[in-house]
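Quick one: the structure is below, questions incoming.
Subset of chains shown; positions unchanged.
Every chain is named by a letter (A and B) in the order it is written, and numbering of its residues begins at 1.
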Amino acid sequence: MARVGIYGATGYTGIELINVLSRHPGVEIGFATARSAAGQLLSEVFPIISDLRLAAVDEVDPATVDLVFTCLPHNTPELIPIVQRALAAGAKVVDFSDTFRISDPQVYAARRGKEHPAPELLAQAVYGLPELHRERIRQARLVANTGCYPLTVILPLAPLVRADLLADSTVIVDSKSGVSGAGRSLALKTHFGETHETFSAYNVGRVHRHLAEMEQETGLHIIFAPHLLPVFRGILSTIYVNLNPT
Amino acid sequence: MARVGIYGATGYTGIELINVLSRHPGVEIGFATARSAAGQLLSEVFPIISDLRLAAVDEVDPATVDLVFTCLPHNTPELIPIVQRALAAGAKVVDFSDTFRISDPQVYAARRGKEHPAPELLAQAVYGLPELHRERIRQARLVANTGCYPLTVILPLAPLVRADLLADSTVIVDSKSGVSGAGRSLALKTHFGETHETFSAYNVGRVHRHLAEMEQETGLHIIFAPHLLPVFRGILSTIYVNLNPT
């Protein structure tokens, strides 16, 4: 029985994770943290059947669990000390943000416009896509869970790259994402009246923050256009490639 | 050609009004105000074909128009001086908030828990439901436009009351509203992920702020349960009455 802790349980990532773990026969949830909802039952915050009580970050001890999941927003300053404390306490860490996904600190700095906040952690992180890095994930103490868009791009392209089927190293990716990817924080873009019964492209021509992951894992140059679908879950990416003549 | 001004053009009420007025052959829009979007084109704020430029409230002059529409949120302190200034300038006023709908200041005070902010305006306001008060609306200088839920309740009940068909002065109203009624301000309740693919009752057992209007216009005691639909526009109210034996 693996005992796990969850940091950031009330965002969409945290809730989905709890839904999956609750049905897993080999997992026991030791603690779950939340910021504003600390002290409440999870079932008071979300329509979920659960007797889990949410705790503040400083009320929980990662030494009491085997593994922690960090489900905090991108760029949260609390993330680094939480990860450090968990690793020091002997717990493995699976992080859902994009903090540890770009393995090369120079690429990180170039793309983000600043140095990585914890290069010594980055050095030990493994990109968490089991289909590509299963053995390394097994050994890892810190796993950088794949991003949402990247998953839909890397999984179909990686086998084509390995089999040397692509005639051209530039590919076009037209991605359509449900709204959950934008998280539970309020924004006009995800206000019901602005999203329902409509559809739009966004950030066209700009470098999407998840592009570096896709390029790192496929070795390809990717032209990427993301779109927002009026559905909650799921991403569909339509990918255009030139194949080698057979 | 009637010349009109619109205060609060970028909420859902204002936008809908502009859509209707733009197609009206006898109306010309003289000005439209907005708070944070003042200075921008309306078409920059909303996907609408229009060359209207939004102004700040103190940049427009109600003396230049025949009629103003005030589409401000309920309880906005700016409302009263705007109405006073427009009336003083000779413009008629149609207000979309619930500030002038309860005609009796004592009922207002009892329901709202405070005195009416401008009793002298309230005294001249006419409840703006043409099917009931057409002649008085024609004469009025200040019209309190009917609320969204009340419209769906008063219109079907008023004829039954007039014809003395109801056996019981208590009726049950089960109302289901689209999301636009909650406005364009951000709230978790109207966040796409919380509204889409779900349905819920709210404020059950509490006195809804529009109940007094319904009772004023029908003379009935109303048991009212509002619900939020995952659609943008429209309200459907299912009303249960006991009829007199015929």
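Here are a few things to note about the model shown:
Quick note on the criterion: contacts are C-beta pairs under 8 Å (C-beta built on N, C-alpha and C of every residue); 3 or more make two chains touch, one makes a residue touch a chain.
In this text the structure is predicted, and so the values were computed from the model without any measurement.
Here 2 copies of the chain are placed, and the complete complex recorded in this file has 4 of them.
In this section, only the chains that are shown with their structure count from here on.
One finds 44 Å separating the Cα centroids of chain A and chain B. Remark: chain A residues 12, 179-180, 184, 186-188, 190-193, 195-197, 230-232 touch chain B in the complex.
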